[in-house]
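The complex appears here without one of its protein chains, the remainder shown in place.
Chain lettering (A and B) follows the sequence in which the chains are written, and residue indices restart at 1 in each chain.
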Amino acid sequence: MADNNNTKATKGAISIRNVTKIYDPEGVNVMAVDDCSLEIGAGEVCMIVGPSGCGKTTLLNAIAGFHSITKGEIYLDGEMLCGPSKPLADQGADRIVVFQHGALFPWMTLIDNVAYGPKVQETMTKAEALDKAGHMLAEAGLGDVAGKYPGEVSSGMARRAEIVRALINDPKVLLLDEPYRAMDALTKSIMHESLLEVYDRTKVTIFFITHDLEEAIFLGDRVVVMTTRPAKTKTILDVNIERPRDYHVLSSNQFRVLVEDAKDAVHEEAVKAFEAGERELA
Amino acid sequence: MTLYRFKKALSTPTPYLMFFGIALWLGCYYLFVEGWQLPRFNKLPGPVEVITEWLNPNPDWGMSLFTPIYYEHTLVSCRRILIAFAIATGVGVPLGLFMGWSKTFRDYSFPILETLRPIPILAWVPLAILMFSGLETPVIYLATLASLFVTTLNTLLGVDSIDEEYFRAARCLGAKPHHVFMHVVIPGALPFIFTGLQISIGVAWFSLVAAEMVSGEFGLGYLIVDAYMNVTYVIMVIGMLTLGFVGWFSAALVRIAGNRMMEWRVRALALEGR
Partner (left out) sequence: MSEAVQNGGTSNGAHSSGEIKPRKKSKLGKALSSKTFWRGVIALVGFVVFWELCSRTYGWTGIQIPWIGKVPPPTEVIYAWSYVIWLPGYWESWYLSSARVFAGFIVAMVLGIPFGLCLAVNKYFYDIFFPPFEVLRPIPPLAWVPASIVFWPTTEMSITFVTFLGAFYTIVINVLGGARSIDIRYLRAAQSMGATQWDLFSKIILPGTLPSIFTGAAVGMGITWEVVLAGEMISGGGQQGGGGLGFFIWSSYMGGTVAQVIVGMISIGIAGYLSSSLIRYIGSISMPWRRLF
């Protein structure tokens, strides 16, 4: 995103105010999120951690407009996404989700996948979209595989392409739902660096859900620890590590102290969740 | 590449065993029927008799690869299958897609489909003869009906099988409903659609043969029954083998068409070593 270089982020502030979500599967009420409030500044990397099935994804789904909320409001840059009058947010290209299992369309080549957003929104002609997609893929180091299908490239490449597919739309917010969960540690660290590089370039607001505390601290400006279901914010840790960051951060003392703090906060909740034997909510 | 694979395959016992298996089967067939002439088996025509007749320019029973009447029966059946399969696919695939796409439409149409489906196709024969005049239409109707159910249900299953995340991703990227239909529902359901089409063409042959046997004055099914009535059992076996071949060939065509339309899938599966 050449036009976005060196700009201070001015867009993508999310405000979650007193959001409650109650599911009703099979006639049994389950409260997934209870009175949760959170302010995310424009251009912030906000990491959400918490035990399995605690309702992190519910929050993401509410922002993205996949699920309605029961109470509360969510604002994006001062505009209401969802609230009492409109429980389900519209889905739009200003908030793009990168999914846990990856959702590149397997029937389109990487370049077609990336060009898809501008094409259907009709913000660019087909040729322009393909051209820009080619450039962006090359920038992300995927120029050689642009013509391949997602099933033919490694999961790391696919995930990078998926982030490119999101960024081409110049979104206000990037919503990531444990995108690196199934990856090995080495691939993961490469993915982290490339995400940080993308962030430093675009300063897009990132809402990132994870289980991995080190990942959360390495990437985030703030780490929000959620309680077990129903999810509330338990503590918020500020990560005051200089950007741009690289893997040397991982061995610094500051980093270790932060990880220790986060572990303390999460462990208690994890034990509670484990004892309750929670199954992950869809 | 192909040559390499072929050579490699020759170094394993598989092709030899395969050859042995078929030879064993043919050998038993020959010995039971023509060699030892076991009781009951001796009523059937043996492999040598069938092959000589099939390849005989002046056939003893009036039918071989060199007589036009043989091709006439085969072509009539193929034409019927082509029409039935085209109609069933043209109606069944869109129907299945819409049923998967719209919950309301599905709620209304699925129960009717499920009520009619358990009725075997053969049970429709008298009704089909009654509803459609002539000999040709009822036969085609029966083959169409059979493959319509299979195609529709598999297409529906295909739409159901698409991961919810693809819909979400498309809508996130700003796709409108018609985009989602064109770019997610159709390509996502394709693998199931083609599995369905392969089954459906088999079912169409199955029903066509049945229909031709009961009514009709041409086609391979009719040929088999007619040969039975005239006690020309060699022709009966020729008819059966021809049916097997055209049935296999048509299914292979559907498979090839599917692979061409789903290159993404073929390539991904090839990487997994399948």
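The rule we apply is simple: a residue touches a chain if its C-beta (ideal position, glycine included) is under 8 Å from a C-beta of that chain, and two chains touch if they have at least 3 such contacts.
These numbers were taken from a predicted model, which means no experiment stands behind them.
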Contact residue for the chain not shown (choose from B:G188, B:G221 or B:G258): B:G221
Touching the absent chain when the full complex is considered, from B:M236, B:V254 or B:A268: B:M236
Touching residue (missing chain; options A:R159, A:R229 or A:R245): A:R229
Interface with the undisplayed chain - residues on chain B: 13-14, 17-18, 20-22, 24-25, 40-41, 43-44, 104, 107-112, 115-116, 118-127, 129-132, 202, 205-206, 209-210, 213-214, 220-221, 224-225, 227-228, 233, 236-237, 239-241, 243-245, 247-248, 251
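We take it that only the chains that are shown with their structure count from here on.
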Centre-of-Cα separation between chain B and chain A, whole angstrom: 48
Touching residues on chain B, where the partner in the complex is chain A: 163, 165-166, 168-176, 179, 183-184, 187-188, 190, 262-265, 267-269, 271
Chain B partner contacts - residues on chain A that touch it in the complex: 64, 66, 91-93, 95-97, 99, 101, 103-109, 116-117, 120-121, 149-152, 165, 169
